[in-house]
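Structure, as structure tokens:
All protein chains but one are shown in place.
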Amino acid sequence: MEAPRHWRLKKQRYSLTGEVCPHCSAKIFPPRDVCPECGQEAKTAFQFSGKGEVFSYTAITDAPAGYQDQAPYAIALVKLNEGPIVTAQLTDLGTEPVRIGMPVEMVTRRIKDDGNERGVILYGYKFRPVMQG
Amino acid sequence: MEAPRHWRLKKQRYSLTGEVCPHCSAKIFPPRDVCPECGQEAKTAFQFSGKGEVFSYTAITDAPAGYQDQAPYAIALVKLNEGPIVTAQLTDLGTEPVRIGMPVEMVTRRIKDDGNERGVILYGYKFRPVMQG
Amino acid sequence: MLPVGEHWDLSLRTLGARAVRKALADSGNLQPDAIYIGNGLANILSHQANLGALISDEAGFPGIESCTFEAAGASGAAAFRAACMAVQSGLVDIAIALGVEKITECDGSTAQAAQDLILNYEFEGTNGLTVSAGAAIIAQRYLSEYHLDRSVFQNIALQSYQHAQGNPYAMYRNGITEAIYQKQPMKNHPLGLFDVSSLADGAAALVVTREELIPEESRDDMIRVLGSANAIAPLSLHDRHQLLQYRAASQSAASALRKAGLSLSNMDLLEIWDAHAIDVVLAMEAIGLAIEGEGWQTDMTTLSSMGGCLGRGNPLGASSAYQLVETVLQMRGEAGACQIGNLPKTAFVQSLGGLGSTAITHILGH
Partner (left out) sequence: MLPVGEHWDLSLRTLGARAVRKALADSGNLQPDAIYIGNGLANILSHQANLGALISDEAGFPGIESCTFEAAGASGAAAFRAACMAVQSGLVDIAIALGVEKITECDGSTAQAAQDLILNYEFEGTNGLTVSAGAAIIAQRYLSEYHLDRSVFQNIALQSYQHAQGNPYAMYRNGITEAIYQKQPMKNHPLGLFDVSSLADGAAALVVTREELIPEESRDDMIRVLGSANAIAPLSLHDRHQLLQYRAASQSAASALRKAGLSLSNMDLLEIWDAHAIDVVLAMEAIGLAIEGEGWQTDMTTLSSMGGCLGRGNPLGASSAYQLVETVLQMRGEAGACQIGNLPKTAFVQSLGGLGSTAITHILGH
């Protein structure tokens, strides 16, 4: 990923910083200018807890360039406890089969190996099963 | 340049093979389905002599990726003796300044260094001043 | 229309120009005022922008109007809709809608990566999602929500490959058996290899004009555009309020039918988007031909009658132009071995782009 984009998205990627709508209190991720719930302006930062559950998922074996050393991997829509859904890889799965409804939590991991592209190595959020205990 | 395209364009690049229109005798390069002079179908191969003159030109110092080891280089529209104009680099210029009207002839040279892109090294036509003598 | 497949020997400009000239010949040699080009990936795969000037000149028409339209899989339909609006506005007499895609210029992984650009790059693509994985995530949720298993996709896929057997322009013309389908490798669970369409080269074009400009002798072949609509939904799967509702598909279908003054029950032929088997299921539910959870139970006889994206092959930005051309052939009775029983008088053609984020619908009639 190119440096300017990386810099811009850093907060969102490293710490799941989104927004809360000052008008209707909807939580928003990724951040956007206009609240998708009420259509008004939303720019107040909001820190998501990083907890949620698997909303749906699949497995990728034929990974795109930059992701091949991670394949096969599971990728999911994760419904955050605060409401929004995010797209992310699942990680640290061990032997537990992925299932819809599985509780997961955010961790920061290497997302993409830039290979021969210029630019920084990309880190960001993935989700792992919530440890029992 | 990717392999399939390279294979398709080989004849045109290595030996300036174009077409002659069977209807109006116009010589055509690069080859195309429809004669640009009379609008009828043209598919008869025609071998250009590779002789021509500089129609216009400029110099490139800030070369694009894959061409940087050749910079600075002169690039020209060359009017072939048979009529068509082709876009090509000038080469073997020595100390002679390029000028409009300068007689030139085709040579085959390395066109592009593929760098870290996959694919073959690209050879094709360039033009050099016609030797006097 | 050119056969869908691997045209190693033809460049993008040649593919496009040939489809244009074939369509014009079919129209009784009308002279176009405009060529609208649907294309998705030439910038990446052919390193080529401004196809309007490149292809229109190559086809022999310097001086006319041209530009390129992109709406992912619906690009060709976007060009067709623009052609209809241009003619209807009175500003253009004769417009061509061309869909063209040149996939085989690059190795397969480059083409695959290019296809994935229809995802949200910043929040889907960079997290490792691919288009077919996105479709699989939708499919997984569908199966879970309605307590189904992946065998619900079998009928859709088998029928598409079976229809393609009679289509000389299709890429997969050998059909597949139940046994082969059931042994298929998974592409992205729960979607198997045969549930996901394959990219290939293709070009297809249509001529749009007013009735009185069509030469007398070609007028019998004329098909009318009765309605047209385009609608978008959030691009990213995570931004959709209801993942299993293809909202753009419902809105675009309803709006096109309303403009035509017709209802779905009037339609003799349905051309539905099947880049992934799940697309058919959700489109059927979205347009109202099935209730939620039952879109897979569809009778496929009059769906994707020439093989759809699965059987015909999927030349991305050109696929929706193929849908339209194939529908015209059916309505004229020129669909050969694919011809459906009764000559269809009306047809519903819907193209999706970007996992249902764009939907363009046309209603055609006699």
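First chain written, first letter: the chains are A, B and C, and each begins at residue 1.
Going forward, a contact is a pair of C-beta atoms (placed from the backbone, for glycine too) under 8 Å apart; a residue touches a chain by one contact, two chains touch by 3 or more.
In this text the structure is predicted, and so the values were computed from the model without any measurement.
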Discussion item. For the chain that was dropped from the view, give me its touching partners among the shown chains.
Written reply: A, B, C
Item to complete: Tell me which residue among C:228, C:304, C:319 or C:350 touches the hidden chain in the full complex.
Response: C:228
Practice prompt. Specify the residue from the set C:15, C:30 or C:78 that touches the hidden chain.
Written response: C:78
Response to the item:
Logged for chain C, residues touching the omitted partner chain are 11, 34, 40-41, 43-44, 46-54, 56-57, 62-72, 74-75, 78, 82, 84-86, 88-92, 114, 117-118, 120-122, 125, 228-235, 239, 247-248, 251, 259, 353-354, 357-358
Worksheet item: Which residue numbers on chain B touch the omitted chain?
Response: 1, 5, 9, 30, 36, 55-65, 67, 70, 73, 75-77, 84-89, 100, 111-112, 122, 124
Item to complete: Over the whole complex, note the residues of chain A touching the chain we left out.
Response: 2-5, 7-8, 32-34, 36, 39, 118
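To be clear about the criterion, only the chains that are shown with their structure count from here on.
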Worksheet item: So, what's the distance in Å between the C-alpha centres of chain C and chain A?
Response: 32
Discussion item. I'd like the Å distance between the centres of chain A and chain B, where a centre is the mean of that chain's Cα atoms.
Written reply: 50
Response to the item:
The positions of chain B in contact with two or more other chains are none
